[in-house]
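With one protein chain withheld, the remaining protein chains of the complex are depicted in position.
Chains: A and B, in written order; residue numbering restarts at 1 for each.
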Amino acid sequence: MSLALLERSPDAATRLKVVDCDIHPTFRAESQILPFLPARWREHLLTYRRNVRQGLHGALTHTRMQVNRIDAVTPDGGPPGSDVNFMRSHRLDANNVEWGLLQSLSPAAHAERNLEFGAALATANNEWQIAEWIDKEPRLRGAIQVTQEDPEAAVREIERHAADRRFVQVSMSPRANEPLGRRRYWPIYEACERHGLPIGLHVPGFGSGYASTPAGWPSFYLEEHQTFAYIIMGVFTSMVLEGVFERFKGLKLVLIEGGFAWVPPLAWRLDKHWQRMRGEVLHLKRPPSEYIREHIWYTTQPMEEPERPEDLVRIIEWIGWDRLLFSTDYPHWDFDDPKTVFRVKLTDAQKRMIFSENAKRVYRLG
Amino acid sequence: MAQRHVVAKLGEIAPGTSKLVAVAGREVGIFNLDGAFYAILSKCPHEGASLCKGKIVRRVESDEPGRYRVVPGSEMIRCPWHGWQYDIRTGRSWCDPDNIALRQYAVEVESGERILAGPYVAETYPVSVEESYLVVEI
Partner (left out) sequence: MRVPFQGAIDCDVHVAVPSLRVLAPYLDDYWRERYELQQLDRLDLSLTSYPPTAPLSGRPDWRPKEGPPGSDLKLMQREALDWFGSRYAILNCVWGAQALFAEDMAAALCRAANDWIADEWLDHDPRLRASIVVPSQNPDLAAEEIERRARDPRFVQVLVLAGLDMPLGRRLYWPIHRAAEKHGLPLGIHAGSTYRHPPSSSGFPSFLLEDYVSNTQLFAAQVASLVSEGVFAKFPALKVVLIESGFTWLPAFAWKFNKTWRGVRAEVPWVAEPPFDVIRKHVRLTIQPADAPDDPAQVATLIEQLGCDDMLLFATDFPHWQFDGDDVLPPGLSAPLLQKILVDNPLATYTRLKEKVA
């Protein structure tokens, strides 16, 4: 029986040092957030729970077929991603990770309808990242969580941590209440630009309450998994067409866990229809693809797997080798392994860029 | 050249369970399905995960949308990473059975007496004449 489809040449593997731009730390139990909340909000959480825009406050409404890598359960049976020591050995050492960028998805401060509580959750999350992760492991780097629906509070939170260089980006939700290009969010971009902090947008499980696809809510996780790309595509389009990059010329945007093979077709489509309808967006001075090429980066996971592996190289050529940042999504099930994820041969220079140099430049690591 | 390796006592792997062994530098999963033994290389051909850390599931078929039917005797090992499933009896993947499959090894039951007569590789496994053992050819 042939195994040719998945055989990889040893060249495709890497022993390079890796910057992993998407690692998920998680709470061992919800109670872990409590010490980081003021008494008023501790009481609130325990009494009123989370007020979110979906029917379940403590679970996702599309249940995952599998949430995590089964082998990422901690040695004492804790949730994957909940133990800094195990993350050190299982993830950072095992994959030669030089820097690991944390993406904390819980307690999903951005999705809280009570804005004041949301801001308290974001603050608590940031304090927890410091105390439990980045104080304990020097290779880890944090993302400043903000509640984008209250831009003033978001800017305050950015100011609180901007001087701590262990926070390397600002994390907003791409499932915001309005498309992220809209002006209500611009004060956040102004603060990010001022501090040289990229915006990192990671797809969350829930948020605005709007359907995860423009066609409405899908039934199956198989479909919901595809929406990660649609959600990111919507934000991408909004940020470009609203003129965010015309106004904030130093702003850097990193799109996390949306894949990237969709980028060339969407950029062509934007350019083509912009030619026809540019009268509607007179604030744009250049074709959309030029802003895209200068301001946007993409993490690699979940990497699309073209039927002809060499098509991946064509797609990266179109996007730019300097635009991709390697990520694993550890410990989630749809994790990509740096040693095997590329089914095509990359040059040493290309590998260095994707696995390390691009991220170091964007996030000013080191 | 293939060698025969003693990997377990006969009674050690009960029906419906498995054992992960290291043989000739490889991780090999030994499965007991209804009394018959199967051995597979415990390495997912997709991204190299240690397969036997995954769960054993059965194949699901459907006569029409909305109807689920679990097929008896169709045990598959589900990769702990990306969930690819492999038929333990045939080694074939569920997602692309013609192109993606696991390496399988022959498993035989041998008496301790015969094993001690050679030419088996017992590695660190103690063998006694009174018992029977599972032997994998690699």
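By our rule, a contact is a pair of C-beta atoms (placed from the backbone, for glycine too) under 8 Å apart; a residue touches a chain by one contact, two chains touch by 3 or more.
Computed from a predicted structure; not experimentally measured.
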From A:V168, A:I231 or A:I296, residue that would touch the chain that is not displayed: A:I231
Hidden partner chain, touching residue among A:P179, A:P287 or A:G320: A:P179
Contacting the left-out chain in the complete assembly, out of A:G118, A:P198, A:P302 or A:P338: A:P302
Where the unshown chain meets subunit B, residue by residue: 57, 60-62, 64-69, 82-85, 94-96
Residues belonging to subunit A that touch the chain removed from view: 65-66, 174-182, 207-208, 210-223, 225-227, 229-231, 233-235, 237-238, 241-242, 259, 261-262, 264-266, 268-270, 272-274, 276-277, 279-281, 302, 304-308, 311, 314-315, 333-334
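Rule of thumb we're sticking to: only the chains that are shown with their structure count from here on.
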Centre-of-Cα separation between subunit B and subunit A, whole angstrom: 38
Complex interface listing, subunit A residues touching subunit B: 1-6, 65-66, 69-71, 333-337, 339-341
Subunit B residues within the subunit A interface of the complex: 45-50, 53-55, 80-83, 91-92, 96, 99-101
